[in-house]
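The excerpt is restricted to a subset of chains, each kept in its original location.
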Amino acid sequence: MGNSLGKNLIITSFGESHGTHVGIVLDGFPSNFAIDFTQIQHELDRRKPGQSNLSSERKEDDIPIFVSGIFEGKTTGAPICILIENKNQNSQDYSELKNLYRPSHADKVYDQKYINRDYRGGGRSSARITAPWVAAGALAKQFLLKYYQINIQSVVNRVKHIGIEDVFMLSDWSNAQTNTIKCPDSMLALKMIELIDSAKIAGDTVGGTIATRISNCPIGIGEPVFDKLNADLSKAMFSINATKGIEFGDGFGGTYKYGSERNDAPDKNTNNEGGIIAGISNGNNIEFTTAFKPVSSIKITQRMENQSNEIINHQIQGRHDPCVLPRAIPIVESLSAIVILDHIFSNLKKHTKMTKI
Amino acid sequence: MGNSLGKNLIITSFGESHGTHVGIVLDGFPSNFAIDFTQIQHELDRRKPGQSNLSSERKEDDIPIFVSGIFEGKTTGAPICILIENKNQNSQDYSELKNLYRPSHADKVYDQKYINRDYRGGGRSSARITAPWVAAGALAKQFLLKYYQINIQSVVNRVKHIGIEDVFMLSDWSNAQTNTIKCPDSMLALKMIELIDSAKIAGDTVGGTIATRISNCPIGIGEPVFDKLNADLSKAMFSINATKGIEFGDGFGGTYKYGSERNDAPDKNTNNEGGIIAGISNGNNIEFTTAFKPVSSIKITQRMENQSNEIINHQIQGRHDPCVLPRAIPIVESLSAIVILDHIFSNLKKHTKMTKI
Amino acid sequence: MGNSLGKNLIITSFGESHGTHVGIVLDGFPSNFAIDFTQIQHELDRRKPGQSNLSSERKEDDIPIFVSGIFEGKTTGAPICILIENKNQNSQDYSELKNLYRPSHADKVYDQKYINRDYRGGGRSSARITAPWVAAGALAKQFLLKYYQINIQSVVNRVKHIGIEDVFMLSDWSNAQTNTIKCPDSMLALKMIELIDSAKIAGDTVGGTIATRISNCPIGIGEPVFDKLNADLSKAMFSINATKGIEFGDGFGGTYKYGSERNDAPDKNTNNEGGIIAGISNGNNIEFTTAFKPVSSIKITQRMENQSNEIINHQIQGRHDPCVLPRAIPIVESLSAIVILDHIFSNLKKHTKMTKI
């Protein structure tokens, strides 16, 4: 269970790292929408491994196969199933993991919960299952941009201890497209890359934070009690295995201020609330920061438990990212787009007469 | 919409600050469970205003009225509706708010989203609506303790800049019951109270963080993709209006470490993952920290917008908490209990023959 | 579980026959809608017992208490909780049922499923719990009529063997308001009443069928696969305990025809599909027929099982309806209205910009 997300725009995820395909079903997407297939491929390319020295060496084309819901290039209103082939599988890489539980990994809890674990490449817990999320998110992004002029952008604002002081004070994040770590400050980007490179050489990994800004979100999106917009964005972000924290606006930092300092006055140019008040968008940019732990898969000998409950020393093989942050960006953006579009559909003016799209 | 939470244990919240009652419907609670009514009242008393100098002066008895689902002191399996009367209403306090939008408050977005806003005491956005959540959470707590020996405890670990260095290193939090701020370090508690008192005198407010520990949670709770245990706890925590951030285990702090430092090795006594790996409980204590902003209602003249879009200077009247943290504790614990019990019900061994409770 | 119905308009039912109140929470109803309270009372009056010789002698005022979601006579967009007091309780009437299982009643399965059964008046299985459904349905009806000119009318078209040949051929059902059995054919109505009267004298009960017509439903309502409009109407109808069958359009009768006879040609004035094709409304009147079994509570000595698994002869006391059909009409209409409005909300044109209601 727990493989679907959303109420009026629903994604259902399936697939494992070393099955034939990973996939998604997107239900609730409006009909008669002309799809920009190039943009979908572009988003998938941003996520796929092997793009730069910073990411895993697994090579995947990640070309989406559209199984259903599209006719003559346009959506039909039927559920859209998208498959992505797992080409560069290398099951031998993982045979060592059959009896071993990697530290801070899902291996052991999966065995305990399910018994019959597909251990190849992390199986269902692999980040590979997020590729179809990006394809579905790309569709949501297209729709949001076309009909609402909503733009969603995520950047890396900190790698380990190297970070931008207040990334939300920076209004222009376009520089993030010019470097492989996707940081809007080009000088810091170089330092981040240097740090990742040296971690990689040491067989180690680093984490950091991703900042997200959603502009032009209409006022009034989000439900006031249990389906708050921030609550649903938060739930979506924690769907990414490496996420360990999230904060909106000034978040944890804001708890160091007095109320009188922190309140967003109408003529003060602040956005401490991060664009969401009491669960509802207030017209400001929606801004949040997500904490990603350093990848648990390191190429350094570690203490590990095996299925016989022995603790041994072992060094994991396989192809892993020294830092997932740049590849996580399209995932964060995609889930954000899906949550925002779902909430927009849930908030449509309720006495509107139904008309064709 | 968005007034229900849960899949196999569902709460539906209703009511406003100045209606006759606030209430909840709890659906999915097992039948034939003998209720400890004293414990429910005890939990409600922990949340109610007027307990100490630190909280609002509004006086409420907060005695739960059980409308349905209970027969001869035991649950029947039918939905349990609980009402709590709003006694100490004082609508005049809020008449000033009819045309005014308080900074960092829901007033304006509610007007924009709903037009017909019940402005009295914040209406639906009032923290008063959490009282019935605590009553429902008390039932969940009783059940978790009786059948699973699960204990859920929250404490205040930081008020503004006064905080415990690493609250999860402290194994015994029982001291938190001995002071009004509910901090496990009694010396720090005094400093926190002093800080709150001076903020109160100044008409100001302070925020901070609440740490939560769930012990004895069975291994294997939580779904591996979109209904991860941390994702659902996070969503629940953001249902509290003042929440602006959450982190599990070492959270944001962990992003400053190398993977090699941070991984929870099987023979290292660490819990950096906070008891949840890839969305599934791993048998360690579940530990997370929630950031609460300073209360937006301050008794200091602020710049405010009114319904005519003028910005004026105004000082809000009314009875507000200088610091919500101690009263938020039973709310955090209650929502946690509801999420954990919901997930336990969703994870029952699937081929069990049905038997009576 | 299973006490909520709907996706974008959700009702949550609670309460038992002999608790203090029965109630409902209606979530998703648009804000700023001026409520016609007189119409709600009128609908409740159509359902309440003691209206005529045909129904139970239990006397209830059935005056709705609006706990939440309404401010200054208009909806606020917050969940609307409605309570109805159980005044004319008479628990002694039912003390005999504590250890007895009435034939074709829920008594035994409730005991087996829940152990702790509230046996007073049927508890949760009592038809009394439908009173708040009618109050919520009245709101849905008001909305449907005002914004979509949708009219929902149910009539009794057969009592036992006395029935109208083809009730859907009759375009004007207004006569049904002029007799206590609510049959559009006044002559048949007299015969039906006579039949019920003699059944009542014998301590017996009769069933029959209710025909429902929904006019002006927009084209395109209903989802094409699992949430078909007929599927959801059917599910709602089976929520009434006495319902044992349902058919749309020519239903079972249509299975006696050849395809060539039965197809609704565009220039033939037929509606064999009952206004729904492949789950979607086609602009014709939506027409369906619901079968209600004779009430299981009869005042005749029957063979009954008791809690000790003995089979004894017993005659049930209490106040029961010899024929529930006329009182079931507002329930059928209310559930229909809730389903239709829910589907309308689920089908709003998806790229509409959000605007105020």
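Letters are used for the chains, namely A, B and C, taken in the order the chains are written, and counting of residues starts over at 1 for each.
One rule holds in what follows: a contact is a pair of C-beta atoms (placed from the backbone, for glycine too) under 8 Å apart; a residue touches a chain by one contact, two chains touch by 3 or more.
Computed from a prediction, not measured in an experiment: that's the story for all the values here.
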Expanding from the 3 chains in view to the entire complex of this file gives a copy total of 4
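To be clear about the criterion, only the chains that are shown with their structure count from here on.
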Most distant chain from chain C by Cα centroid: A
Just give me the whole-number Å value for how far the CA centre of chain B lies from that of chain C. 39
How many angstrom between the C-alpha centroids of chain C and chain A? 46
Roughly how many whole angstrom separate the Cα centroids of chain A and chain B? 27
Going by residue number, chain A touches two or more other chains at 220, 224, 346-347
Using the touch rule from the top, collect the residues of chain C that touch chain B in their complex. 1-4, 8, 10, 12-16, 19-23, 25, 27-28, 31-32, 67-69, 71-72, 74-81, 83, 112-118, 123-124, 356-357
Sites on chain A touched by chain C in the complex: 7-8, 30, 78, 143, 147-148, 218, 220-221, 224, 344-357
In the complex, chain B residues that touch chain A: 1-5, 13, 101, 103-106, 108-110, 112-113, 124-125, 129, 158, 160-161, 199, 204-209, 219-220, 222-228, 230-232, 234-236, 238-239, 241, 244-252, 254-260, 262-268, 272-274, 277-282, 291-298, 300, 302-305, 311, 346-347
